[in-house]
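Shown here: the complex without one of its protein chains, the others still in place.
After this line comes chain A, so read on.
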Amino acid sequence: MIGAAYAEEAGHGGGHGGGGTGLPDPMHQFEIKRLIELDVFGFDASFTNSALFMVIAAALITLFTVFAMRKGSLVPGRLQSVAEMSYEFVAGMVRDNVGTEGMKYFPFIFTLFMFVLALNMLGMVPYSFTVTSHIIVTFALAAFIFIAVTIIGFWKHGIKFLKFFVPSGVPFVMLPLLVVIEVISYLTRPVSLSVRLFANMMAGHTMLKVFGSFVVALGLLGGWAALAFMVAFTGLELLVAFLQAYVFAILTCIYLNDALHMH
């Protein structure tokens, strides 16, 4: 983030200096800061900067969807169109990838998509915090999806769901190997799902930070090149922020479809 980079340089100076290079530590932006210390039943439930942005994201989504639809006009205004478009977008995604019986899970997919999108986009605001750049958050979401989808699969098909791991039309001798591969690929789903989002967000924001510090370090003479790159890269990061939310939601749809239709 441009702003964050400047703030870093101006405010903390070399306080978080990375290895004596004089440049600010690009990982500093990912640090969790406890804004309110809280302890609930022995668990550390402190209200952190991460929690703050989760609350902001949830509040923004709620305000947006409720405020945009306050009139519920037959001919929608601009804001209402956007709210309806996001609804139709996710509904279309679920219908296309899971089918009509997947519409039962539409509210979850919608919440998931909007939440991840809001967190990614909020991360693009200077001085803000990117919640999805933390593996624990993305992994918790991915693990929840993985467990829920597996339960749905067994609940829907019973023990026959195990057939999902047995590819049809392969020679008998190949089966043991293929079943193992299938099981491994199934079990790595939560990892790939969570790491994809986390790594994309963290890498993008680290890059922005590094180039932001280059702008300052190179000064008026050379800083422009780094600044131009940052402007372009910020555009790319906005695309990535949307795309990763979309990928996260659509992969959830695909996993759900596997559980419901077993293929």
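Operating definition for what follows: a residue touches a chain if its C-beta (ideal position, glycine included) is under 8 Å from a C-beta of that chain, and two chains touch if they have at least 3 such contacts; residues count from 1.
One rule holds for everything that comes next: contacts and distances are computed from a predicted model.
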item: Complex member absent from the view - protein name from UniProt, among "Anaerobic dehydrogenase", "Sugar ABC transporter permease", "Sulfurtransferase complex subunit TusC" or "ATP synthase subunit b"; value: "ATP synthase subunit b"
item: Residue in contact with the excluded chain [from A:Phe110, A:Phe164 or A:Phe214]; value: A:Phe110
item: Residue of A:Phe198, A:Phe214 or A:Tyr255 touching the missing chain in the full complex; value: A:Phe198
item: Absent-chain interface as seen on chain A, which is shown; value: 27, 30-32, 34, 38, 40, 43-48, 50-51, 54-55, 57-58, 61-62, 65-66, 69, 72-74, 76, 80, 83-84, 87-88, 106-108, 110-111, 114-115, 131, 133-137, 140-141, 198, 202
